[in-house]
Each structure stands twice: as structure tokens, then as C-alpha cells.
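Since the structure comes first, as C-alpha cells, the remarks are kept for the end.
All protein chains of the complex are present and in place, except for one that has been dropped.
Letters A and B name the chains as they come in the text, with residue numbers starting at 1 for each one.
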Amino acid sequence: MNLEGRHLIDPRDLSVTELTELLDLGLKMYENPAIFADACHGKILGTLFYEPSTRTRLSFESAMLRLGGRVLGFSDAATSSASKGESLADTIRVLDDYADVLVMRHPREGAPRLAAEYSTAPVINGGDGGHQHPTQTLTDLLTLKKYLGKIENLKVAFCGDLLFGRTVHSLIKTLSRFPGMEFFLISPPELRIPYHLKEELLEEYEVKVTETSQLEDCITEIDLLYMTRIQKERFFNEEEYVKLKDSFILSREKLAPAKDSLLVLHPLPRVNEIQYDVDEDPRARYFDQAKMGVYIRMALICAVLGVKLPC
Amino acid sequence: MNLEGRHLIDPRDLSVTELTELLDLGLKMYENPAIFADACHGKILGTLFYEPSTRTRLSFESAMLRLGGRVLGFSDAATSSASKGESLADTIRVLDDYADVLVMRHPREGAPRLAAEYSTAPVINGGDGGHQHPTQTLTDLLTLKKYLGKIENLKVAFCGDLLFGRTVHSLIKTLSRFPGMEFFLISPPELRIPYHLKEELLEEYEVKVTETSQLEDCITEIDLLYMTRIQKERFFNEEEYVKLKDSFILSREKLAPAKDSLLVLHPLPRVNEIQYDVDEDPRARYFDQAKMGVYIRMALICAVLGVKLPC
Partner (left out) sequence: MNLEGRHLIDPRDLSVTELTELLDLGLKMYENPAIFADACHGKILGTLFYEPSTRTRLSFESAMLRLGGRVLGFSDAATSSASKGESLADTIRVLDDYADVLVMRHPREGAPRLAAEYSTAPVINGGDGGHQHPTQTLTDLLTLKKYLGKIENLKVAFCGDLLFGRTVHSLIKTLSRFPGMEFFLISPPELRIPYHLKEELLEEYEVKVTETSQLEDCITEIDLLYMTRIQKERFFNEEEYVKLKDSFILSREKLAPAKDSLLVLHPLPRVNEIQYDVDEDPRARYFDQAKMGVYIRMALICAVLGVKLPC
């Protein structure tokens, strides 16, 4: 794997081999973080958050600090110079001198790709509008690798809002590149996966896909249940929302018939789509998933900086 | 003293022995900060400020940086994920992985206690609503220890708003646990100490308490004068405010008859309740008090992290 100087804007910027090697490094970092404690000594991460995202920002900052590096940046656009009418290209050509690697969150789709064109430092996409959020996908994959031991021949159910969910689209497309995947797509009819994405899965990747509106249809056979939030404002009327939402809320009862080895994940924040008493179930791993996010970001930062690693 | 892994939400979470040992450590750090310069190398402090408080936040950050540690966090709720409807418990279960110790400021009383229940990292209360602010109390105690040499057999006057003042309540209750305390409570009738707190002082701690509305009644005999701000909006009408406020403003004239060893403290920010020319008086120590806040926070961070100390 040689990712030195590379940008990560879309998970497809990495080959499956590169993804796998990056995940291996992430797992090593999880298992023995102490030996990486000075890997990024003297390096600076710039966090350019044009919209707030505490979770993503602090996960990156924690990753860099745990590598012995330093952090500077801003956490919302109000304190950036965009308000003075400066173009993003100009901003990046200044800020890339202040840091060795940049992570950018931006409300506009494509902004990190544009930034990457002008930056001499590697740019990592920390989420651009409804578009991409590649480090969330890497986090999901590392969690799979750790808790299921593999990323192949898996039966995966995605449940909730499959129409607008950025993290779901990104994960679905990435998992499709690994062998032997079978997907169950569980959503209200209004929030089904976009047609073009479904076509892509079927035609380009030849993944087996089953659409349903009942978790019960697949709960006994799946290896991974990936829950997402259904936002009330996606529905046309209150009546419909109330009628449908219960089908997509995970409870202890619904989870009962699943395999012991099932993994329940959620990109968080959770609102009410997973009942709180599910948290105690050993199959519920969404908080451990958030923890894995730090390790895969440590691996990614080291990789794009090309720092010498102790292993 | 073994505070490793402990939370500090309320000063009463610490025994008098633990308080005393922590203050001893704070004083050592004040006297010889250089030997502690790497005590927290590789450790991360998370600053979760759900409402702004520059002074408290920067005091904690300075403490951690002076110990060789690192800091991440947010400085107001707008950049936190609370706005997406996530529960505080969920937020904490994610953030506790990003840092080794957390300090939380929150407008809602009890929020840090709730956070402590879910956090695997020690939680330090950085102020919750009108409730508690234990590190301010520790700061006050360390200042007493340094400038008076002891925390026992002291005559202490509290002056100003004794009804709403969070720092005053916390300090009064904590001082009451040390032997031989006598209190003078100086306030307008409308801003007297709450009845239940006075009862507690008299019955539980058997402290001698005198209520008055005149600083002149006790100025010659006290060891400590603890000033607080009277906020105009506490008064029912302007006329009453104007009439009363002068009684609770400290001037050079009022201070003149006091002992040379008197200590004048104030939790800051000061608005107009201490006249500016009092600052030059050697008995005025409120800026030194702010300085002591860094050292006691250094001691506290080391204690709850359980790091190995060079002394």
C-alpha cells in the first residue's frame, strides 16, 4: 500500500487491495495503539469544518493526537474567511501551507474534490452534503473486520431511510466490491434505495438484492444489521409517519430471533430508531463502532502522510 | 489519595482528607511546575462545553498543556451534535473514547452527573447551571492554603448575592467541613443565603453564622472576604438597586480598617462590585486566585488519570 500524498474523497479512490491493507493497519493500531504514539510527531492536521460535526471532527482530532501529531482548524463556516467572498480554491491554497494533511467537511457536494485539486497537502473528505463520507465507510468496514473477522460472504440488512442516507449508499457500494455479498433493503416504500443505485448493484456488481418492508423477513439469517435514522420531515404527512415508523424501530423483541453472531451497527447519532434497552444486547455494537472510527482514521492519516511506521 | 478513575461532580465527592491531599499536590505544582511538564504525555483532555465559559475552559486547557497532554473538544453547544436530537448519554458513550478525561460545562443541572454514569473516562464538572462548580471551590481552597497557610479556624465574610451565587454555596458548604470556621454573610435582605443552606450550616456542621447587611460589622476581624457580583436583574426595581448596591461595593475606604493579612477573593468576572483602585492593595488576590486555578486543575487531572508523578 502506498497512499502517500493521495487524497480520499470517495471510497472508490481506493482499490479493494488498498482498502484491505488500510483495514489491516487500522486493526493493528486498535490492538496496539501505544507503539504508534509518536508516528506523526511534528505533523499537523488541519480540520476545515464548513459545517459543524462534532463526532467526525473530534474523531479525527483524537486520531491525530494519539499519533503524537497536532491539530489546528475551524469548526464552522462562521469563523472561516468564506464570508469575505474568497473562493474555496484560494482558501485552500493558503491553508494547505499551514498543515500537512487536511480533513474537510462541507455542505456543498464536490467541495472536497475541488479542494483536492488545489491542495499540495492530502485532502480527506469528512462529508460533503448528501454525497460521500468515506471515513464513515472505512469505520464500518473496520468494525466488520474486527467483530465478524472478514468482509466477504455476508448477508447484510440495511434498515431505515435508504433513499437519502449518505452513509448507507457509500457502504452499500463499497461492500459490493467484496465477494459474496447479499443485501436485504428494508425501508418504507417512500424511502427505498434510489433506482440508479439498485441497478448498479445488480448489473455492475452482481450482488443479490432483496427489497422488503419487514425486518422479520430476514432477521434470522443476516450477519449484519445496519440501522439508520428515519427523519420525520421525509414524510408527506404525520399520519403516514406514525403508521410506518414502528416497522423501522429496532426493539429487543425484533432482535430476539437473530443469530448470536449478528452485528447491529448504526452510524449515529441515534434518535429513537433503536430502543435504548437494545444497547445492553451484546450484538449491539454501535458504540464500539464509533470507537473503531478513531483507529481507522489513525491508519488513514499515517498512510496519506507516508510516515514511517513501527511495524 | 487514590482518585484514579473517579469523577468529580460535587465537592462532596471528595473526603476532607482527599481534598487536603489534592491541595497539597496543587501547591507542589504551583511551586515547581517544571517537574510535572511531562506528567500527562500522551493523554487527552476532552472539553465538552455546552455553554461558553472562556475562563474555565482555558484554565483546564492550560493545565493539561502544562502537563504535556493534549486537548480536544468544543466551546459551545452550537457545534455539538445535541442539535441532531441525540441524547446526552449517547453523546458521552462516543466522546469518552476520544479522550482520557472529560470536563463538562452544561446549562442543565445534573448533566455532568448523568454523563458520569455513562462515561468510561473520568468526568469533571466544569459548572452545571446554578448547581455546582467544584473546581472553582478547589481553586478558592488552594488560594487560601497558599496565602493564609491553612484552612481552619478562619473568619470568613461572604459579600453580595448569597441567594443565587453558585460558587458561594459550593465554597460555604466545603469550608464548613474544615474545623473552626465562622461565617459572616453580608447581603441585601432579598439576596440572603437560602434558608435550607443556612439550616444545614447550623445543624449539620455547627458553624457559627452571622447575617448582616453591613461589611463594616466584621471588616476588622475577618481573615477572608469573598466578594460576588450582584446582578442588577435580581432586583425588583431600579430604585431599590441603586439604594442597595453601594453597600456591597468594595472600596479602598471600606477595606482600610481590615487586617494586613486579610485575603480578598472574587470568582471573577468582576463588574463593578470591587472598585478598580482596590486592585493595587496587596490584600486583593483575585487575579492570583485565577492563577491558582490552573495548578489545582493540573493536580486534579493527574489524580483522576492516575498518572505516575515525579514526586
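One rule holds for everything that comes next: a residue touches a chain if its C-beta (ideal position, glycine included) is under 8 Å from a C-beta of that chain, and two chains touch if they have at least 3 such contacts.
Note that the structure is a prediction, hence the values are computed from the model and not measured.
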- Note on the structure: Among the options A:Leu27, A:Ile44, A:Leu148 or A:Leu163, the absent chain makes contact with A:Ile44
- Message: Just checking the interface: what residues of chain B touch the absent partner chain?
- Response: 37, 52-55, 58-59, 61-62, 65-66, 68, 71, 75-76, 268-271, 287, 290-291, 294
- In terms of residues, what is the contact footprint of the unshown chain on chain A? 42, 44, 46, 70, 72-74, 78-81, 83-86, 90-91, 93-95, 97-99
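As a working rule, only the chains that are shown with their structure count from here on.
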- Rounded to the nearest 5 degrees, what is the angle of the rotation that puts chain A onto chain B, matching CA atoms? 120
- Please work out the Cα centroid separation of chain A and chain B, and write it as a whole number of Å. 41
